[in-house]
Every structure is written in C-alpha cells, then in structure tokens.
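A single protein chain has been omitted; all remaining protein chains appear in their positions.
Chain nomenclature is as follows: A, B and C, assigned in order of appearance, with residue numbering initiated at 1 for each chain independently.
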Amino acid sequence: MREYLEKNYLNEETTIKSWLLTLDHKRIGLMYLFAIMFFFAIGGFLALFIRLELLTPIGGDILDKDTYNVFYTLHGAIMIFMFIIPSVPAAMGNLILPVMLGTKDVAFPRLNLASWYVYVVGSSIGIFSIVSGGVDTGWTFYTPYSSSTDTAVISMTFAVLVLGFSSIFTGINFIVTVHKMRAPGITWFKMPLFIWSLYATALIQILATPVIAVTMLLLIMERTFQVGIFDPAMGGDPVLFQHFFWFYSHPAVYIMILPGMGIISEIISVFSKKKIFGYKFIAGSSMAIALFGFLVWGHHMFTAESEFAALVFSIITYLTALPSGVKIFNWLATLYKGKISFEAPMLYAINFLLLFAIGGLTGIFLGTLSVDVMLHDTYFVVAHFHYVMMGGTVIAFLGGLHYWWPKIWGRMYSEKWARVSAILIFFGFNLTFIPQFIMGSLGMPRRYWQYDGMLNTELFHFYHTLSTVGSWMIALSFIIMLIYLVHSIKNGKVAGSNPWGALTLEWQTPSPTPAHNFLEEPKITHGPYAYDEVEAERTID
Amino acid sequence: MFLNATEQTAWLPQQASTIASEVDALFYFIYYWTLFFLGLVTFCTFYFGWKYKNNGKKGLTSSVDHSTLLEVTWTAIPFVLVMIVFFWGAGSYIKMNVIPYGAMEVNVTAQKWSWNFKYKEGFSNPRELVVPVNTPIKLVMESQDVLHSFYVPEFRVKMDIIPNRYMMTWFEATKTGEFDIMCTEYCGSSHSEMLGKVIVKSQSDYNEWLEKANVIDESIPLVEVGRTAYKRYACNTCHSIDGTSGTGPSLKGIWGTMAEHESTAALLVDENYIRESILNPQKDIVKGYPYGNMPTFKGLIRGREIEGLIEYIKEIK
Amino acid sequence: MSNHEHHVTPLSTYLIVFSSLLALTGITVFSAQFDFGWFNIVLALMIASFKSSLVLLFFMHLYYDNKINLAFILASVVFLAIFIGITMVDTNFRSTLYDVRGKLVEEQAPKENFQKSSSHHSDEHIEHSTDH
Partner (left out) sequence: MSTEKTKYFQHHFVDPDQQYESSKLGMWAFLVTEVLTFAGFFCAYAIFRAWNPDMFINAHKALDVVMGGTNTVVLITSSLTMALAIRYIQINNSRAALINLVLTLIFAGTFLVIKYFEYEHKFHCGHLPGALYNPHIAPDCVAIEGNNPHVFFSIYFMMTGLHGIHVIAGMALIVWLIIRTIKGHFTPAYYTPVEMVGLFWHLVDLIWIFLFPLLYLIG
C-alpha cells in the first residue's frame, strides 16, 4: 500500500513533553539520531581543521600546537564515544529492532529513555570539558601523560564513564528483548541478521563497557589521589593502563563494526532480491567475532608489552580476522544470480564492501609483528582505522539511514542526489585516506602538528595536500546529504509501507510506523530472506 | 617496488639496516596477496552487479544459500596465508628483539621534548645519535617523564620508552648518511618537534668524530656555542626567540629584565638566574606558566655550553 | 516462557545453606592461620568459590531458574578470568626474552655486563650495568 499513515508515532502526540518523556523506542531512537548527528557534525568540523593545519609542513597555519592537540583529541573522543558507539545500536537499533522482531517495544522502555538521558548528561559533561579548555591526551588517555597534564582530563574521562552507562542500558535492553520478546514464529535462526549483529554487540556492551568505566575511575583516582596503579612515579605501571583501556576499546571496535555488518547483510540481500548466502555462518561469525574480540586487545601494544604477550596476541588476531574476511565472501556470493538494483542504500553497501575490504586487508599488515613495529603509530594506522570505522561503520550507518529513511519518515529522499552523494563520498574518502597509507609506511608519525625538516617532508606535503582536498569532498557530500534528507522529511514522495520490496517484518507495517508498531498482529509466513519463495510488491517505482 | 631495492620505493623508505630487507620482503608479500584479494572483491562486485542487474522482470531468485566446497576453500586459503604471515612476522620480530652479543651500547634519554644520547666514553650528545656503519648498536633507553617512542623509519626500528624501566632495542646500520629519529608516542604539546638524527659514519670517520666529540673546541666563539646548544638541547621547542610565548617564556629581550614569579619576588635575569633555570628549573616558575614542564639539564649540558647560552640570550633582543 | 508456578524454596534449604556458609567462613579463617605456601591463595579462592556457588544456586535461585541466567553469570566469570589471565601474560613475562639472551651470553662473557633488571615497576632505582 502506497500511502502515508496519517496517525503515526511521529504525530500521535505532538507536545514537547510527549517527546521528552516518551517511552516509545522509535521516538527514543530518533532523539538519539539527532543527538549523535549533532556530535558527528562537531567531530567533522574538528577533522576539517586538522586537515587544514596539515596542508603545509610547518605548524601554526591556523592552529597553534596546543589547540591542534586538543582538536585531534576531541575529534577522536567525540567520534568514538559520542557518535560511532551509539550510532548503529542506539539510534538505528532502537528505531528498528523491536519492529523487526514483531514486538511492541523493547523490554524496558523506561531504561531505554534513561539511556538517552544518561547519554545527554555524559555528552554535556563532555561539552563542559571542551568549554573548560579541552583535553590534549589523545582519545586513548595514555598514562602518565594523562595523569600529569593540566588540561580537563577528569571531566572528559568522567564523561566517558557516564556514556558507558548509556551504552550498557541499551545493551541490557536489546539482550532481553531478543531473548524474551520475539514474536511467535521468529526462532533464533529466523531472526534477521541485523538482529543477530545487535545481539552480539549488546553482549560486548555489557561485558566490556564496565571495564572502561572502572579504567576511567582509576584514572580519575590517579589524578586526584595518585593511587599508584598507573602512574610510574607512584609505583604504578603505564602499560597496565593500556591493558585496561584496550580490554574495553578493542571489543568496542566490534561494538562499532558488527551492527554495521548487520545492516550490510540486510541491504545486500534486499537489493539483490536474493537469499543471503551462508545465513548460519554470518550469524555465528557475529557471535564468534564478539567472543574473540575480547582476546586480542594486546595488538595495540606490540611495541610496549612483553614479546611473549605480543606473540600470543598476534596469532589470536589472525584467528579473529578470518570470520570478518569470510563475511565479505558471503556477501559477494549473495550477489551471485540475484536481481541487483542500485538505489542509494545499495551504493552504500558496495562502498562498504570495497572500503571495508581495504580496511580489513590492511589490518593484516598491522597484525604482523615485525611489520607492525614499523607501522605502529604512523599514518598507516590512522588510515587503517578510518577505513574500518568510517569506511565500514559510518558508511554502513549511512546505508542503514537511507534504507530505513522511508520507514522512519514515510517519505523518500531524492534518489538522484542520494546517488551523487554516495559516489562523491566514495571518491572523497579514498582520496583522503589512501595517501595516508602511503605516508604512514614511509614513516609519517601520527599526532604530528608539523612535519617540517624530515627526509621525506616534500612527499609528505604532497600526500597531505591530497588528503586535505579529499576531506573537503567528504564534507561536500555530507552537505548535499543534509540538504536532501531534511528536504525530504516534509516534501519527499510518499514511500508506502515497503518501498524496497523487502521481506523482514518492519516492512509489513505502514510507514511511518504506528505508535505500537503494528496495526494488527504481525504474521510470520516466511523467513527474512526467502526471496526464493516470496516476491514482495514494491510500493515505489 | 622490488624486493631487494634498498632505495626508497613508492611505499617504503630506503633500507638502511640489516633487518629492513626482511621486514620489507614480508611487507610486499602481504601487499601483493592482499592486493589480489582486493582485486577479487572489486571484480566480483562489479561483475555480478553488471551480470545480474535487475532487468525489471518479475520472478523469484535462486535459492542457493550455501556451498560447502566454496566455503571451505575461501576459509582455508586465507587461513594458510595468515599463518605464513604470522610465523614469518614472529620470526623477524624475535630477531628484532634479541640483541646480538657484543653490540655497542648507547644510552638514550628521552624527555619532553628532546633526545639525549650518552656514550660509554663518558660524554653525551644531545639530538644526534652518531654511530659507525655495519656495527650492531644496542640502545638502552629511559624516559624522564611520559611515554615516548624511538622510531627510525629507514631502520624499521621502533620501541616505546616507558618511564621507570629500561627499554632496549638494537639496529645495525648498513649505509652511511643521516636519518630521522622521531618520537611516535604522543608526549605533549611539542611532540611533533621531538625529532633527532641518526648519523651513520664509516668506522674511521666515527673514530675521528669520537676523538673530537670528547674535547671542547675553545676556538668557537661563545655565542656560536650558545646558538648551537639552543638547537641541540631543543630549547627551541618551548622557548622562542621571536617573543611568542610557548610552553615556556620567550627568550627575546629578557636579559637584564626583572622576571615575575609566583613563588618569590621578581628576580633579575642575569648569569646566575639563567644557570639556575637550566640546572634547577623547577625551583621558581615564571608567572603564568605551569609547574613541572621543564626537565633539568644537570649532567647533560657542559659548563661552556651554559656560558654560551648566556652569551646567546644576551644577543637576542 | 513457562507458565508453571514459581518455585518456593523450602525454609530448611535456606537454613542448611546458611549454616554451610557460616561453617565455610570459619574454615577459611581457620586455615589462614597455617602457611601452605602457594596453596594458601588457591585454598582461599576455592572456599570462596564454593561459598559463592551456594549463594548463586540457592539464595539467588539459579538452581531452579531458567538456565540462561546461569549462562550469563558464568560468562561474566569467564571474561573476568580472560581479563586477568591475559593481562598477566604480559605483566609476568616482561623480561622473558631478555632473560633468554642473558643465559645465552652468560657462557661467553663476564656476568656483570649482562644483568638485566627484572622488576621494572618499583620506583627504587635499578642499578644497571650499562651505566658508564
């Protein structure tokens, strides 16, 4: 049915109070979406400043060195803790997960709302930290620098601690929802893969996030009482901080990437109208990645920890890399003999396949002990994790945003401009980060405010210039995206319940979704990817 | 891009140590097979996208959703490849970490934001590590304050320096010339200026340098000694000579003025004031600057260099 | 999602568990007065684990409950063990490779040249041979 549901979750009640006190998971998801996009914009602006500063080898073009250090720290901290970690689980997950499972809401709606408020409080503390001078430690807060610098470390670490709780609340909610609230007929192996990935993510959230909370607490203690756990001057050990930090922050990488992979599984199957290849493998590998993700944190410390530990961590790293690699083959095999169409979400999925492949494959260099010694803490690492985090998670998030946009608002964005933006972002992204790989392996260290007076300064200058140009291409494509998306909310064509002809449950209810998700009890008559049995009518042309 | 090229390639800097060729060979091994897989993924994406493009016809699609043979193959091949990479990498990593017997030792002190190299012969050489070619060099490194990391791209050597313990690494240079030393663990505001040089000399040149390095050349004017010391000890990373305020106060025109202090009354900037500031910097901090940033140079800097710095500061107006 | 009545644990079970917990507390305090070397900590932890199992199974009803809850709490213990265990793989093996080297060269060279500090984290300054 191609119609706009007049009485839906967006307008059922319209007072501000009805939004701020809502228990509806979709409204909470939407509030999350706006909040994280706000921080994404701030983080993005910081990145543009950083790139401009690096346009010339000498420092001080537009930022002095302390400001530069604050900017890159905030870029990292904001993007990681305030944008990427809540992006797919808290924003997209809240919007979609209960509908996909055919239930009316998540298990604990009040906890869900609390999670948003905790996020807002945490972010506000973060903003307070920025206003009171910012932090210059790098987003990793390594001791003893972080326990000795006089910038606003305590408020920022406290913000991270508080944001951790918001993540934990979301995690608990999703775990219980998946375990106990599935509509009759949705067995574990009939769940869409997006749900599987969110479930695996939620497990990591509850198992790893408490450790960052305690790490940040210990760092605050170290700064206030010099307790001597991390500070070498008091008999502590700085590498121990790195262990604590990465025990959370490595699994956090999977908190970021797993839900992205889930979105890609949905999109690829829908837009090639093909049963997903190796469903059980993809579901199982999400769980395996979540588990093994806890065993590899030491690969961030190959040049600091004991050689024996480095050997152990290196081999487990490869074992963890395999399932991610094989997932890419599964997605490719899904394309085989499909009916592939290239709307914007699919373009993002293809962007993801190529960019994530580069991100994953360059990880092989970094997991190799002797090669990592050379590449550690250079721009190669910077480029690698941007390929995984931005080329992977952010691109998947954007794909998901375009894919579910008609469900969220009931209207379509401009397909033409969406394609322009998706293609522009692909080229801009590669232009920004491929030069950084080359610079890195040539020896350009990260977190450098100036790079004058080195043997390779001229080459670095050339590559930095390319990279800066690329960053503006990305910025341009985000501006285009902002315009057509905002425009579509009021003026877009009506999308109808199922614009893509997809088979998962969220497309069987009208768009925008009614307040309690379904007008009548959803009936499960087929699996989420049964394109070999059922052909759903597309509600747009 | 040849495995045995010792000059700089598009991806890697020149090879100037014994370990470099081994690391590079592994780098290129990974490079080529990952490039192959990237090509495969790209090809499949676009080929399938073109071949199975939706032509608007109605109808169901194939129900193929697994193929044991295919799945085993695409798991097994990468597995074998990464295991090769692991053992190869682990082998050269252990080589990088086991220091050869009889290596020449140099002690390295890292501090915000300078390097200092102490030689067994009883002198220290800031900023420049001078070593003979074709000789294994063992570096015994310590940090005075926060984390630093010793990195020479051309040697493919990197080791974090962690306060309160000695971190060791070694290299054997195969080429004479000058190479960059960089700090790769973020250490504060002038992290990017914490650079140094390795100067590799032939054995005879090295011996000649060693003889001179230990002797103070009285013929150089004091101002010049001071100008050199200002760069060598990385004074410039905190104290500018053009009047801009950095981590510490600028040196421009301070001679003979009264410097404001938090802890005591204003002090006259004279010979003793400068001497104290270099040897005992935390005693009094100039108003408006944080406590604890400047390390002491006691034991590193020579008497004549302090005298030179005093003359040099007099000159900066 | 079973619809059966919730299990009501008999009073006697609670009292038996309670008195076992008290007895075990007594045992652990008593045994701490003797020195068994490395076995001290193992014994103390074994008793503590046994006590906590009793609390988990009976006071917290895991014995009668949906087994998924048990699985979760066991998982938390597994991950706790991973965290502590693997971190100690680093902290307790910090100088292994240096030690290997020390043994190799010991045969060829005077000993004092190759002493390698093994405890790095105390703030007492370690004498080391390469200092002039």
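Convention: contacts are C-beta pairs under 8 Å (C-beta built on N, C-alpha and C of every residue); 3 or more make two chains touch, one makes a residue touch a chain.
All values derive from a computational prediction rather than experimental measurement.
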**Item:** For the chain not depicted, the shown chains it touches
**Value:** A, C
**Option from A:240, A:270 or A:290 whose C-beta touches the chain left out** = A:240
**Message:** Which candidate, A:113, A:172 or A:366, sits in contact with the chain we can't see?
**Reply:** A:172
**Request:** Considering the whole complex rather than only what is displayed, give the residues of subunit A touching the chain that is not shown.
**Result:** 103-105, 107-109, 111, 168, 171-173, 175-176, 179-181, 206-211, 213-215, 217-218, 221-222, 225-229, 234-237, 240, 244, 516
**Fill in**
Missing-chain contacts on subunit C, rising order, are 1-6, 8-9, 11, 14, 17-18, 21-22, 25, 28-29, 32, 35, 40-41, 44-45, 47-48, 51-52, 55-56, 58-60, 65-66, 68-69, 72-73, 75-77, 79-80, 83-84, 87-88, 91-92, 119, 121-124
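Basically, only the chains that are shown with their structure count from here on.
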**Item:** Comparison of A-C and A-B (more C-beta pairs in contact)
**Value:** A-B
**Complete:** When centres are defined as mean Cα positions, the distance from subunit B to subunit C in whole Å is 40
**Prompt:** Where does subunit B touch two or more other chains at once, residue-wise?
**Reply:** 94, 97, 162, 164
**Request:** Please list all residues of subunit A that touch 2 or more other chains.
**Result:** 232-233, 239, 307
**Request:** Using the touch rule from the top, collect the residues of subunit B that touch subunit A in their complex.
**Result:** 8, 10-13, 19, 22-23, 26-27, 30-31, 34, 37-38, 41-42, 44-45, 48-49, 52-55, 57-67, 70-71, 74-75, 78-79, 82-83, 85-86, 88-97, 145-147, 149, 151, 153-154, 156-160, 162-164, 178-180, 182-193, 195, 290, 292
**Asked** subunit B touches which residues of subunit A in the complex?
**Response** 59, 65-66, 69, 136-138, 142, 144-145, 148-150, 232-233, 238-239, 272-279, 281, 303-304, 307, 310-311, 314-315, 318, 321-322, 325-326, 328-329, 332-333, 335-342, 350, 353-354, 357-358, 361-362, 364-365, 367-374, 376-378, 438, 441-443, 445-451, 453-456, 531-535
**Request:** Would you tell me which residues of subunit A are touching subunit C in their complex?
**Result:** 179-180, 207, 211, 232-237, 239-240, 243, 247, 294-295, 297-298, 301, 305-309, 312
